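Report on the following structure.
One protein chain omitted, others in place.
So, chain A:
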Amino acid sequence: MIIHHPLLGPRDAAEFYVLGDAALIDRPDGQAEDAAERFYGYLYLRDNPAGEHRELWYHEQGDRSWLVVTRDTLTHEIKKVELARDVALQKGRGQ
């Protein structure tokens, strides 16, 4: 697979480490009433879809940026690549 890095252009997927579902960006609030239940879902449960999947890839052998890659799990076709930083900021995280 070739991942079109937003900054570096086309890169071999072998340069990356895959973490998994991009929902891992949405870390629950540890102070919430139901924090234990939310962290259980966050840590252990996955949608695991057959089809479009947004996932976190880490450019370990490159610029060490985290990417959000939108990829089809049936065909391995990559439809969109974003910097995870941008995605997280759009969600209002890191403020």
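Everything that follows uses one rule, which is that a residue touches a chain if its C-beta (ideal position, glycine included) is under 8 Å from a C-beta of that chain, and two chains touch if they have at least 3 such contacts; residues count from 1.
Heads up, the rule we're going with is that contacts and distances are computed from a predicted model.
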Chain excluded from display, named as in UniProt, from "Xanthine dehydrogenase family protein molybdopterin-binding subunit", "Sarcosine oxidase subunit beta", "Heme exporter protein D" or "NADH-quinone oxidoreductase subunit M": "Sarcosine oxidase subunit beta"
Residue ranges of chain A at the interface with the undisplayed chain: 1, 12-14, 17-21, 40-41, 43-50, 53, 55, 71, 73-76
